[in-house]
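Every protein chain of the complex appears in place save one, which is left out.
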Amino acid sequence: MIARWAKRLFFLAVALTLAMPIAVVAGVSVNERKTLTFPPHGFSLGWYGQIFADPGWRNALIASVAIAVASSALAVLIAFPLAWFNWRRDAWIGRVLQGLGLAPFILPPVITALGFLSFWATAGLYGQAWTAAVSHAIFLVTLPLVTLTLGFSSIDRQIVEAAETMGADERTVVRTVILPLVLPYIVSGYAFSFVLSLNEYIVAYMVVGFTVETVPIKIFNALRYGYTPTMAAVTVLFTATAAVVFALIGMFGDLPRLLGAWAGRD
Amino acid sequence: MKREKPRSAADYLPVAFPAAMLAVFFGVPFGIMVAISFFRRVQGGFYEPDFVLANYGRFLSVFFGSVLGFSLELAALVAVICVAIGTPFTYLLTRMPRRWQIGWLVGLLAILALSEVIIGFAWSTLLSRTAGITNLLAAVGLVREAWSLSPSFGAVLTGMVYQAFPYTVLVLFAPVSRLDPSIVEAARTLGASPVRAFFNLVIPTLRNAILATIILVFVFALGSYLLPQLLGRPQHWTLSVLITDQAIYQSNLPFAAAMAVFLVLISLSLVGLATLLARREAT
Partner (left out) sequence: MQPEVPVLTGLTLEALTKRFGPVTAVDRVDLNVAHGTLVCLLGPSGCGKTTLLRMIAGLEEPTSGRILLDGTDITSLPAHRRDFGMVFQSLGLFPHLDVGENIAYPLRIRGQSRAAQNERVRQLLELVHLPGYADRPISKLSGGQRQRVAIARALALSPRLFLLDEPLSALDAKLREAMQVELTQLQRRLGITTIVVTHDQREAMTMADLVVIMGNGKVRQIGPPVEIYRRPADAFVASFIGTTNLIPARADGAQGAAVPGGRIPGLLLSQTSATLSVRPEDIALTDPESAPIRGEVTFVRDLGATIEVFINCEGTEIIAVEPPRERREIRPGARVGIAITPERCVVLPP
């Protein structure tokens, strides 16, 4: 009896601690005046409108979304053929590339960010917006790689062989059997990568921080140079987006299984 | 379609694009960074191609030593706290009905996705004088007036534990969910209370997984580049903060690169160790 209540208390405490900072930020975001106070004085949703009205924030939002859309697509484009190759073939180069694909995510992000900084600076391309998309794609390629590796491994090879005995050559098999079965994993890989790219700071900062402001960069600059509740509003917006995306994956996909594989990669 | 060895050059075709992308955009940047770590720093924020060990030599300074020592201690503390709370948490989580599990996982993932900027901002708000907990306590009359809880070591520690906790749970999730529930049930029928069964049976069974998780969270915590800055004072800066600082504000890329190489070596060997432990657990 006591054990059950202790357990509930424990989980409640964790839930509160996890939610508290976001809750406070949400409270701050509806403050009527441009000050950092909680509980809020007055109530105004105006700061949420500012995200779209203020050109600085709007451009940052567009930049963040554009980079997220592009980098996630590129990440999936890199991860898919690699995951396919490792499922279809037994070759050492596949294993090496798999390791390379998992590396950027396992290492402290500063290192990857610094690596990209050195690279783009040396190539003379420092500061151009598309370099952020490429950098994010490589940094986040681990995510679709893991989900796709899981997806491929869940294909019953006898299904593929059955298709072969029915007259499907390799290309037809990929098109009619493998792609439909692997599609959910492509989607979840893209979604994970998208959410993380949206929120990513250090790589974006080091690579294009002085020329392009993404939302996290703008929040950081605002922290240093001038507080505005719009920061809080956009924080709530991004957190909510992440929660919605993951909730969708949770509803339509098999989240525990995806995460079982994710941790197993380590 | 069996998993066969590639036989012709055409069989390698699928892997051409990923190989090129990873080689050019991961391998090369890495190589350049290693090279830069040996370059000579020139005043004014540039560096000259050279081969000097001066950058690595700065490791031997007291300053660097103290930053390194602090970083390692802080990361270790974060790892231990996270795993201490996270292990019973994850264990209980995996025994929950599926819907609750998914709900919690969604929440944890959402927090994991947050950038360090946002976490730093949120916690600095929570610990501030005007908008934080103490303000709330003052408003309800528990204390006389609010005060700021940051910057401080406690603030940094709290922020980093907050950041690493979802990661800890996710890493533990797989091995813990693979635990055979009949072990604990057998213990219960033999008279052990759930708490005792947890400490006497579950923890020893998960020993390797727990160790591997501590190591991985350690590496994760080493990667915090903003929280020590936002929530702490300069004496609380960690290696990652120093790297960022040297690279951007001090424009000393070679030194930053040298420290980064050092950090890579530590991280890779630790991750390798954790992988070995995890493999032994699985067999």
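Chains: A and B, in written order; residue numbering restarts at 1 for each.
Please note the rule applied: a contact is a pair of C-beta atoms (placed from the backbone, for glycine too) under 8 Å apart; a residue touches a chain by one contact, two chains touch by 3 or more.
These numbers were taken from a predicted model, which means no experiment stands behind them.
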Chain not shown, its touching partners among those shown: A
Residue, one of A:Ile51, A:Leu117, A:Ala163 or A:Ala191, that touches the chain absent here: A:Ala163
Where the unshown chain meets chain A, residue by residue: 156, 158-159, 161-169, 172, 176-177, 180-181
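The rule we apply is simple: only the chains that are shown with their structure count from here on.
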Euclidean distance of C-alpha centroids - chain A vs chain B, Å: 16
Residue ranges of chain B in contact with chain A within the complex: 1-6, 11-12, 14-15, 17-19, 21-22, 25-30, 32-33, 36, 85, 88-89, 92, 98, 101-103, 105-111, 113-126, 128, 130-132, 135-136, 139, 162, 165-166, 170-175, 177-178, 193-195, 212, 216, 219-220, 222-223, 225-226, 230, 240, 243-244, 247-248, 253, 256-257, 260, 263-264, 267-268, 271, 274-275, 278
Chain B-facing residues of chain A, complex: 3, 7, 10-11, 14-15, 17-18, 20-22, 24-25, 27-28, 35-39, 77-79, 81-82, 84-85, 87-91, 93-94, 97, 100-101, 103-104, 106-111, 114-119, 121-122, 134-135, 137-138, 141, 157, 160-161, 164, 170, 173, 195-196, 198-202, 205-206, 209, 216-217, 219-220, 223, 231-232, 235, 238-239, 242-243, 246-247, 250, 255-256, 259-264, 266
